[in-house]
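Shown below is the structure under consideration.
What follows is an incomplete set of chains from the complex, kept in their original frame.
The chains carry the letters A and B, assigned in the order they are written, with residues numbered from 1 in each.
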Amino acid sequence: MAKLYFRHGVMAAAKTSNLLQVEFTYRQAGMKTILAKPAVDSKGGPAIVSRIGLSKDAELLIDAEMNVKEVMQKLIEENREAGTPLACLLIDEAQFLSPKQVDQLLWLTVFEDLPVLAYGLRSDFLTQAFPGSARLLTVAHSIEEVKTVCPHDGRKALFNARKDKNGNFISDGDQVAIDGEGVTYESICPKCFMEKVAPLA
Amino acid sequence: MAKLYFRHGVMAAAKTSNLLQVEFTYRQAGMKTILAKPAVDSKGGPAIVSRIGLSKDAELLIDAEMNVKEVMQKLIEENREAGTPLACLLIDEAQFLSPKQVDQLLWLTVFEDLPVLAYGLRSDFLTQAFPGSARLLTVAHSIEEVKTVCPHDGRKALFNARKDKNGNFISDGDQVAIDGEGVTYESICPKCFMEKVAPLA
């Protein structure tokens, strides 16, 4: 039976590169996938771009109100008729999905037998879960980590700290602020986060 | 460096048995652990009891307002002085911790180098995360699953469905209702949950 996978990791851990590689691998094997991302992610329109230089356009932009279940059912049907049955659905920046959409993904794995690989962050710059991430962490069949290390001490990075234009860590602002647009991010370990950004406990 | 582990699993997946086995293994190796559980878990006072018959008293009952960081710092200090340095903290029913207490556990791993193994459910009888689980899923260094299968079809069980006295699935009531006290639970796969309890999507 198909499964819903949540592959989480901090920023710059190579999630998008991993996703594009999976799409490529399926394609090389002659299998059709759908590449998707939430429309709210404004980095370059439909393009899904990894830091290392891989890039491909999303075939499906998921806006906040989209019924992903219905949209995918149509795509599944169309592709089946076209003789290119869907092998899986790949979603970048899945933290921006709504909890309802995550449940629709779970439904698709169960009743359409469609594997869904959702890549995304667990938490925002203040260590709070994004709504989509929270739901994915709660209902995904499988939770896997795309790991990277803290640049300060080599420990596993867990949090996405935000910096202002001067490179200072900041702990206020909206939950969503795009990397490079006035702010930047640094993926760091809990020790560095608690010492440099906010104590948490 | 020590880590915060969240070992989640549905009811009756053998989480408590696993936890007691870890405690036993440490003990056999001559290492001291602290066995804890939230005080809200009323099954038999301090006793931590597994379905297969293993049992041991918790040495620490964590009530809702306890500052786990401070309490554990004292225990770490006392045990160090007594020549029995703590090897790890083991927590059953960790879904009942407060998010704040989860952050305190993370702090203990980072600044006291104390490994913490927290066992618990991801979600309640309506597939919603418990507050403690939600925080553990968001900040734990490592998320591991204690797996079991759905009795109806052998698929992986993900959800904890609630039944009334007559064995019918029910979808109303408080988030916390103890197994055996008027209600029972059945750990089932998402397909069975969506078909028998609530459609979700």
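What we mean here is this: contacts are C-beta pairs under 8 Å (C-beta built on N, C-alpha and C of every residue); 3 or more make two chains touch, one makes a residue touch a chain.
It should be emphasised that the depicted structure is a prediction, and the values quoted were computed from it without experimental measurement.
Within the whole complex of this structure, the shared sequence is present as 4 copies, and 2 of these are drawn in position.
Here, only the chains that are shown with their structure count from here on.
Averaging Cα coordinates per chain places chain A and chain B 27 Å apart.
By the touch criterion stated above, chain A contacts chain B in their complex at residues 1, 69, 100, 103-104, 106-107, 109-111, 122-123, 127-129, 133-134, 137-139, 141-143, 145, 155-156, 158, 189-191, 194, 200-201.
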